[in-house]
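Only one protein chain is missing; all other protein chains are in place.
The letters A, B and C name the chains in turn, as written, and every chain counts its residues from 1.
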Amino acid sequence: MFKKLLVANRGTIAIRIIRACRELGIPTIAIYSTADKDALHVKMADESVCIGPAAAEDSYLNIPAIISTVLTYGADAVHPGYGFLSENGDFAEACRRSGVNFVGPAARHIRLMGDKPRARRIMARHGVPVLPGSEGKGVVELRDAQASARKLGYPILIKAAAGGGGKGMRIVRNDTELARFFPLARAESEAAFGSRTMYLEKYLERARHVEFQILADNYRNLIHLGERDCSIQRRHQKVLEEAPCPVLTPKLRERMGKAAVRAAKVVGYSNVGTIEFLLAPDGEFYFIEMNTRIQVEHGVTEMVTGIDLVKESIRLAMGEKLRFTQRQVTYSGAAIECRVYAEDPDTHLPSPGVVTNHHQPGGLGVRVETALYDGYQVPVHYDPLVAKLIVHAENRALAVARAKAALREYVIDGIRTNIPLHLRILADADFQRGDYGTDFLRRFEPAPVPVEAPRVAGRAS
Amino acid sequence: MFKKLLVANRGTIAIRIIRACRELGIPTIAIYSTADKDALHVKMADESVCIGPAAAEDSYLNIPAIISTVLTYGADAVHPGYGFLSENGDFAEACRRSGVNFVGPAARHIRLMGDKPRARRIMARHGVPVLPGSEGKGVVELRDAQASARKLGYPILIKAAAGGGGKGMRIVRNDTELARFFPLARAESEAAFGSRTMYLEKYLERARHVEFQILADNYRNLIHLGERDCSIQRRHQKVLEEAPCPVLTPKLRERMGKAAVRAAKVVGYSNVGTIEFLLAPDGEFYFIEMNTRIQVEHGVTEMVTGIDLVKESIRLAMGEKLRFTQRQVTYSGAAIECRVYAEDPDTHLPSPGVVTNHHQPGGLGVRVETALYDGYQVPVHYDPLVAKLIVHAENRALAVARAKAALREYVIDGIRTNIPLHLRILADADFQRGDYGTDFLRRFEPAPVPVEAPRVAGRAS
Amino acid sequence: MEARDLKALLVLMQEYGLVELEIEDKKGKVRLVRGHRDQATPAAEPAKVASRAAVPAAPKRTSAGIKADGEGRGEAPALEANQRLVTSPMVGTFYRASAPNAAPFVEEGDSVRKGQPLCIIEAMKMMNEIEAEIPGRVVRILCDNGQPVEYGQPL
Partner (left out) sequence: MEARDLKALLVLMQEYGLVELEIEDKKGKVRLVRGHRDQATPAAEPAKVASRAAVPAAPKRTSAGIKADGEGRGEAPALEANQRLVTSPMVGTFYRASAPNAAPFVEEGDSVRKGQPLCIIEAMKMMNEIEAEIPGRVVRILCDNGQPVEYGQPL
């Protein structure tokens, strides 16, 4: 068992990891920035260390400060959570060089999957279907992009080779749009990831985002835990996820699951990871990318499989063998996760502030993972994800009813949240039928309102 | 489907029923006393009706007021919850006479099982083992008690024939104690239940309280959903319950389950109910009584079976058929419920007051059923049960770890609760081994401190 | 020194307002010094609770499910010194007349004698006359004919 684990994150996932460690009997160190001194993860950990000022670059992304904390406070394991340094190969390597266990895959897996054109090439070579896209090591110049586009045919999705989280992404439908948006996307990529390398991919209309959870030990045992449907996205940001995917037939699930296992196996993957696919309306599916970390939406898989992914990831990092075979994984019922963002439900602008009233929903099949408490000041500096509401029920219709009932109980005053948006999604007839793709949320977009000046509430130092 | 259901209760069970109705799409009416106008069940129901002043006799036990509410506000179903009128045959009958569905068994079942000597006789006649006890229709006079005692041998448990909740109960170990405590217990019974009829039963040392959940439709289909161990009691009041019982072998479970099904079947029972047994250290078990309602601890059975007992009870009351066969009931993992009482953990005196801080635990496998919210004033007039923490995990050791971790997260300021007692129970080596009986909690009793005057904080009107 | 023993001492300190305590015996030595927090700490805290009330109590207002206080219930109007509020002694249906076609017992502005019927509350098919407890004048009738009323609702 690890002697002490440092949680290299904040918010909901830091709390999730601390809870898992408490159950395993592993003491935890929370790290925090000066803006987070009152954050719940700081209060919950056994020890808490301030590692830098509010800006993420100086704190949660500050590798030397985190490694120094590990060494000074004597941790023998680090869990990176999601976001921040979770998919940074240098961080994984720095941990291992400092003699501390990194809860996650090897640095080389992180780097390989972080290079999207390369990951695509490896998958294609091993028979995992990939979307037609630009060939070679990526595209930097517009004229190369135009050459690729002629071969692929429109619509086309421009992506940052090093990217993620929707940055540097654009859908283009003709030559004019390509000429206009390619340089823009490249500039975004340069700003966000420090890389001008892009790649182009055939864009599928009305496709679904279906991803498979992977679990693997260090001894080449590798299984999947079924799929999640994450098509409910706004600007490539997931909003609501569910398991199982409402349209997958057992046969298709088996085919996609096998492809996912193959994709992870060919690179010798270990620990938790996710293979993301696009599922076309015709039933064909295509590898998009692999996430080499725990996902925000891991909870829905936990609910339907009964497997605690965070505890398993820690066990696997300790060198334990996988405790389940593919056949032992069984699925029961349906689960839905609603991501609660501290944002204005109409404008989608962040809504930081002090939580003046806070009352969580509860009861059978209701799970809340929250970073909020009454009196907590939501800082402006970080991701607006402040809570996750996860429900589980014996079937999808009941899960939808339970999610609605729980959202109606949820009280978060003082800040605005996207709870009203979730209630609208759950009330939508197409959603209730399971009939939706990644374009679903566009129908909920408000008519663009001229915003005079984006309102950003009182920044705390 | 019912058109409108009146919840004839308050606190955690009222909220539980409202949640189940929301999921079923049934509008609810909450009733409340003037002391409960700010109670959470009042805020959560679709309609709320004040039915009387604070005293329970004038409100939650006031049958005419409740029936009048049913008729005036147009409900077609009533759920009695637990406590209050849930085991009052007159109330069930009054509901049916007013043409409204009572969610529970027939009035005659409630009355039969409420008459403990009679229930015992029926069980004994049908081959369900009962503890040796006084024969006939009960004992009123001390000399008859003494005659019974001679036949049974000490120790003996004196019980109120109409009783429940520990009132009118005394363990006596010799003739002197019998002479001293029998009149006392009879006086308690008269005060609490208006009946001087007692009965005597052989008292088992170190026995466990093991009860089986029954589910039955109106068409003679009747199954059990496994057992709960409720031995952790203080003065015959349950404090912590778990499922499954840690010492039951599959063979014993089958035998006891069959006996429970027989016990409920011989009386033609329908809806939810519980058969309570005493399990002796030698593996023999004895029928104690049947509870003809949902139990406080129903949640642990829901967690291990995945069956929503409150929704099922409503469905069965609508005349639906049982949706499961005995064979379809499967069990997974272990669940523990900690009853959170608003009481001083040392003196066990009630601790009403204003909840100044409230933060619920959360995360995987953690279910909270609470009547509290930040700023809520816990009234002095009712049962101190204010919340239930229920955890579920893949095995008992993990459930214990999860319960501990969750209790450590729980913040309830302004009132005192028995959370420290739960933490001590969970840390106890015997408890962790599953080695405990109904006498377990005696070891946690503080040495009796002379209390000059019980301090009861400011009564709200 | 066990945490339990220590706590017992702390409770004593708090209860009796000790700021310093020193014990030395066979088992060892304990010294405790308290700061000035106690004004705020123990049970009945009028100041704190009052200030708390300024912050709206938790689930008063919400996105959807949890109702605001008093919603759906008849609100008591502000009374003047010489006015008296008549409230319902039971849950039932409010009627202004003894029969569907009969004239109302009283109208706003009417003078009433003590004991004069004001309205009827029907509960469980029983018609219960609500009588004036004092002589006076009907200033306002707050309920409509046929409306359900709850216990304590202003009429």
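Simple rule for what comes next: contacts are C-beta pairs under 8 Å (C-beta built on N, C-alpha and C of every residue); 3 or more make two chains touch, one makes a residue touch a chain.
Since we're looking at a predicted model, the values are computed, not measured.
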- Message: For a quick check of understanding: of B:Thr72, B:Thr356 or B:Thr438, which residue touches the chain that isn't displayed?
- Response: B:Thr356
- Note on the structure: Touching the unshown chain, chain A contributes residues 34, 37-38, 40, 42-45, 47-53, 59, 64-65, 67-69, 71-73, 98, 354, 358, 373-377, 458, 460-461
- Where chain C meets the left-out chain, the residues are 1, 3, 6-7, 10-11, 13-14, 27-38, 41, 48, 51-52, 55
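To be clear about the criterion, only the chains that are shown with their structure count from here on.
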- By mean Cα position, the chain sitting nearest the middle: B
- Item | Mean-CA-position distance for chain B and chain A (Å) | 43
- Distance between the CA centroids of chain B and chain C (whole Å) is 29
- Task: Averaging only over C-alpha atoms, locate the centres of chain A and chain C and give their separation in whole Å.
- Result: 48
- Note on the structure: Multi-partner residues in chain A (2 or more other chains touched) are 357-359, 374, 405, 408-409, 411
- Task: Can you tell me which residues of chain C touch two or more of the remaining chains?
- Result: 55, 57-60, 65-66
